[in-house]
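So that we are looking at the same thing, I have put the structure below in structure tokens.
Missing here is one protein chain; the remaining ones are kept as they sit in the complex.
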Amino acid sequence: MEAISKHGWLTWLSDRLGLDPLIALAREKEVPIHRHTIWYYFGGMTLFLFIVQVATGVLLLLYYRPSAETAFESVQFIMTEVSFGWLVRSIHSWSANLMIAMLFVHMFSVYLLKAYRPPRELTWITGVLLFFIVLAFGFSGYLLPWNKLAFFATKVGTEIAGVVPVIGHFLLRFLRGGDEVTGGTLTRFFGFHVAILPALATFVLTVHIWLVQRHGMSVPPSVERQAQNVKTMKFFPNFLLRDAMGWLIALGALAALAALFPWELGEKADPFAPAPAGIKPEWYFLFMFQTLRLLPSHILFIEGEVLGVLAFGLGAVFWLLVPFLDKESVRGERNGLFTLIGVVILLYIAVMTVVGYLS
Amino acid sequence: MNTNQFQHHRRWRAGRSLAKLAATLMFVFSLIFVWSPSAEPTASGTDGSETPSGVNPAPAPALPSEPAMRTESGEKEKKDTCVQCHLEMGDELAAPVTAMQHDIHAQRGLSCADCHGGDPTEEDMDRAMDPRRGFVGRPTPGDIPRFCGKCHSNAEFMKKYNPRLRVDQEAEYFTSIHGKRLVQGDRKVATCISCHGYHGIRAVSDPQAPVYPTNVARTCGRCHANAGYLQSYAIPHDQLEKWQASVHAEALLKKNDLSAPTCNDCHGNHGAVPPGVTSVANVCGACHTRQAELFRKSPHKPAFDEMGLGECLVCHGNHEIHHPSDEMLGTGDEATCVACHSEGEPAYQAAETMRRMIDEMVQELNQAEALVDRAARAGMEVSRAKFELNDAHDKLINARVVVHTFSANELQKVIEPGLETAKKAHQMGVEALNELQFRRKGLAASLVVIFLAVMGLYLKIRQIERPGA
Partner (left out) sequence: MPEVETRRRRFINFLLGTSLGATLIAITYPIIKFLVPPRVAESAASSVVAGKVSELPPNSGKIFKFGSRPGILIRTPTGEFRAFSAICTHLQCTVQYRPDLRQIWCACHNGHYDLNGRNIAGPPPRPLEKYVVNVRGDEIIVSRG
């Protein structure tokens, strides 16, 4: 041990754990520098917020009780009786929303910069899968405090799932654990939220991150075409230090949001009470909800809502398969069509979300 | 029976079949009205223009008939010639029939002849309204109690309609000032119809009835707030106005609390008299039991009795009873104690002491409330503090009731736990605000630390990326 000098402990650990390949990877890994470098930070930011979610979620598990009789009261208990319970719960709620926002930014930047080109098709697919998993996290977690808004939002949300042709009724029953949203649904959503989804997320996320390390950062075609030699910086420590700066700022923002705008608990859900007016889902589902609401009751022979749900289903499949559909970008050519599609989707989501909020 | 009426009568005979059809239709129509719950109100019979003095004399009342039997036979019902004829004649002669649409008696199947006698199956007017067939016409004011009482005092008879209805109203009435004066020949006093109306008498539970709780004061006020009408009596006429300014009127009329007392709750209704000096506490004590109970045990009770003072109203007044304030206690300008007690007396000191105790508790409670409210506005969870505040408030109400012992020692016993509860709530408010400060300070400290760390990282990056580093 007396030989331990600077970095001596690292050698000591490395000798035992076989960290050399990892250290080598960290030493070798480089991040391209160009006018779009900023977008590289959003994946890491999403990951950081995901870790915050895991940490605060595990803490909340110590006091949360997943049943219709106790869920609301236990969250109230966390907010009032447990020291720093208000902080942990508010951070969990705020961080969830920030994470989804960062995920949107990350996903659309990757799409618009065509980072899904070979050999990164699987990175894209695992990323989109993670996006769906995160939406499921949001949907299931929203119900857990068992308050009025969450109860009715879940009711409406699962009803939409019931619209899907053929399997709709099964899907609705599968989600609700019965024909109605009940205490059974709550326990079920709790299971999804803390066991099934985390297991899936861990697996897909591991693959996603491993693929990112394996293929390195993608340089956008527009940059590639302009410059032969793209400047780079070391991932460690240069890029990681910058990442850390972002994380710290995010941490400060979360603390400020939680302390100044504690997440509200609302009223306890009452399954027999009439639905309050203006039930809206969380903002990240709003564009879909608003679309379904604006659709006419019938388009040709098909019910408007069914068509809407089918369209979103197809949209999801398209989104997942983008790397195989965009042939031009694969060949390194400019493909204005896919850029246009991305911009249109982005605009559509933005407009529908705003319309949903205003209506 | 004037000529005009007679002419109507002859014309009716001429076109009998047509009129009969029309009258039948109208009666059916009026029945529909009677049964429709949203029937329009009628203005007749209950308005202020009808005072007992305007009623004309008429023969003695008839015996009650058996109307319940009649309703079962639709054949006979159609043959109510009183209704047919009076409707046909129109104007004021038809008014009693139209007014009856909303009458509780009509709704229960009674008709004209059941009160006025006569023969409703007889188509000839003279024979139908023949006093030998029991026709009574209009009763005089002096006859009215007995006129109504022939059914309403008959327990056997009333049982058929409403077994729960009392049958002592007439007997009670004759114990009232109104009844006594009526017997003495005063025709200006109230009788049954003065309050209940006639030809359009609604059930007491009907919100449009003049005797429905919210309407009682106005009904009594028709005479008792009418200075001209009361000129010959040596009684005041400002009770209605005073009552309308009272806490009870506010509860009854604004908050629609039907339990709040109006005239008859203290004075009685059929047996209306001013409560006697010694029974005031009994009247108020019907609702304010504890105050009455404590008062009766207090030294004020024998003293007031001796002086002939009317218990509660010595301090609270009678008609114009305001929401009691703490200012009524003590030795200040608005204090009622100083009306009898002067400086130097032990009672004067006791009043001061009691007021000080109540004030202290109010102050403590207000402070605690303000503090808890502040914490609540800042988003802190204060439901426990609110429970304590609620409890303290209950204890303050209790303390204000215990004032009626007029004993500083007794008050002390309830003030102490009340103060303690208020202090507990206060402490919870302080803790909530401290927690808020702690959160803000904690946030500020962490933000400073995080900012420094970000700065450090920034400098570090600059350092390692400096050319030649």
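In order of appearance the chains are A and B, and numbering begins at 1 in each one.
Criterion: a residue touches a chain if its C-beta (ideal position, glycine included) is under 8 Å from a C-beta of that chain, and two chains touch if they have at least 3 such contacts.
Bear in mind the structure is a predicted one, so any value in this text is a computation, not a measurement.
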Neighbouring displayed chains - absent chain, whole complex: A, B
Sole residue of B:184, B:231, B:325 or B:383 that reaches the chain not shown, by the stated touch rule: B:383
Residue among B:230, B:314, B:376 or B:401 touching the omitted chain: B:401
Missing-chain contacts mapped onto chain B: 257-260, 286-290, 383-384, 386-387, 390-391, 394, 397-398, 401, 445-446, 449-450, 452-453, 455-457, 459-460, 463
Where the missing chain touches chain A, by residue: 55, 59, 62-63, 65, 69-70, 73-74, 76-78, 81-85, 87-88, 248, 251
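The working rule: only the chains that are shown with their structure count from here on.
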Chain centre separation in whole Å, for chain B relative to chain A (CA means): 63
Residue numbers on chain B that touch chain A, as the complex places them: 379, 381, 383, 439-440, 442-443, 446-447, 450-451, 453-454, 457-458, 460-461, 464-465
In the complex with chain B, residue positions of chain A that touch it: 76, 79-80, 87, 233, 237-238, 241-242, 244-245, 248-249, 251-252, 255-256, 259-260, 262
